[in-house]
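The complex appears here minus one protein chain, its other protein chains still in place.
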Amino acid sequence: MVEFETALLAIAAAFVLFAVVALYRVYAGPTNHDRVIAVNVAGTNTVIAITLVAAAYQESTFLDVALVYALLNFLLSIAFSKFNVERGGVL
Amino acid sequence: MSDTDAHRILVPVGDSDTLRDTVSYAVERASAAAPNRPVEFHFVVAAETQSVDPDAPEELGSAREQLERVALWVEEDADSADGATDAADGPPDRFTVVTDVVGTDRYLFSPGDYADALLEYAAETGIDRIVVDPEYNPAGTASMLRSMSVELARGDVPVETAPDDRPAQGAVLARAASLSKYLSVFVVSYLFYMSLSAWKPLDFLTGFVTASIVSVVLAPVVANRSAPLGLTLRRLARLAVYAPYLVKEIAVANLQVAYVVLHPDMPIDPEVVQFRAAVWGDGAVTTLANSITLTPGTLTVNVSERSFDIHSLTADSREDLFDGGLERAVRFVFYGRASARIPTPRERDDAGEGRDG
Partner (left out) sequence: MTPAEWGIVALALAGAFFGGVAAVGLVRLPDVYTRSHAASKSDTLGAILTVAAAALALQSGLSTAKSVFLLLFMFITNPTAAHAVARAAQDQGIEPWTADEGDD
């Protein structure tokens, strides 16, 4: 039978795979907005993968990393949009 | 200027810490500028965005209350100013107080809009002088825009700003926060910090330092206008009712997107549509916009005031949007059960086809 930890790690691996798939969109574009959305998705998937690894190893410090990563991920989109809108503010 | 009748002073009234001082100043100025003439005080509330909501008359109610309070203050000050000289005359008759609410018939957005409404009133009633509260800021978020007194100076009535007697504040960009706001930001961030920490002695110290920095830096920019506590609690309770509905909608949304995305032919028919939502205020609009983004095939692209640009993935999702289920739910959260029953956007004729239709 499958170990619980192994199952969680396998799902984490799946999310890493999805992040790699999303990277195709970063490569292909065509606009910068597509790229930012794709990086955002890849970042969200990374956060999820970190959380799953934290759950598999019962390692709560990983969650701090995930939280900060999620924050930076959000800031990326906001900063990008902010500096792409002419009127000078999205939010 | 006008020697025939009363000296008229306009004081725009809004929710601010310095309103009391402004009223005193206006009374003082009136006594000095027109010692022997009757004085009319015009206290005017410019209706804020929420007040235009026909379903939230309590907002106007609070404006009326504020005006009554101001009228009492004038009496108090008149007593202390005049009563000192002509002893027991009672409140001097030469002070009349006129109160009014302007701007209920339109949507006031920028300080310029407020100034227009007030100047119009001033022109109609022949105002001789405008006294502005230093903290008067009806547009709420406008600390970066031109100040109210600058906007009002466009008219041909002399405008002066009442002096600010409070201790000088450093922050220019954001409005100074009240002590209670600093405290609440501090407490919330401390609690948040502690909830993520390991409860070692050092954590209490670092948490204290961090929360202090956060409250000093961020208190002036959080929640510029906060709702009363009771209303906030009621909204939170209704939000708890709303959450399961939203979760259901999100689940449906995702199955739909999953179907569309995984279908070999990708049956999508995207289109940008616009509609005017019947919600007011930052909180309600944000909630609605985010809910729309999370639910079936719709994505909020742009919001300006009440007009939403929605990108929809399929024709079905547009129909759902115009049926107004989410809008009703958000109105329920923010304005209560009674306001939830309104016509759908389609019936109101607020639903517009997109430019690319």
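Think of it as A and B in the order they're written, each chain with its own count starting at 1.
Note that in this section a contact is a pair of C-beta atoms (placed from the backbone, for glycine too) under 8 Å apart; a residue touches a chain by one contact, two chains touch by 3 or more.
Because the structure is a prediction, the values reported are computed rather than measured.
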### Query
Looking at B:15, B:113, B:160 or B:309, which makes contact with the chain not pictured?
B:309
### Query
Which residue, B:22, B:161, B:215 or B:300, contacts the hidden chain when the whole complex is considered?
B:300
### Task
Check the options B:21, B:271 or B:327 and report the residue that touches the missing chain.
B:271
### Summary
subunit A residues touching the chain left out here are 1-4, 7-8, 11, 14-15, 18-19, 21-22, 24-25, 31, 33-34, 36-38, 40-41, 44-45, 47-48, 51-52, 54-56, 58, 60, 63-64, 66-67, 70-71, 73-74, 77-78, 80-82, 84-87, 90-91
### Message
Even though one chain is hidden, which residues of subunit B still touch it in the full complex?
### Response
195-196, 198, 250-251, 253-254, 257-258, 261-262, 266, 268-272, 289-290, 293-295, 297, 299-302, 309, 311, 313, 356
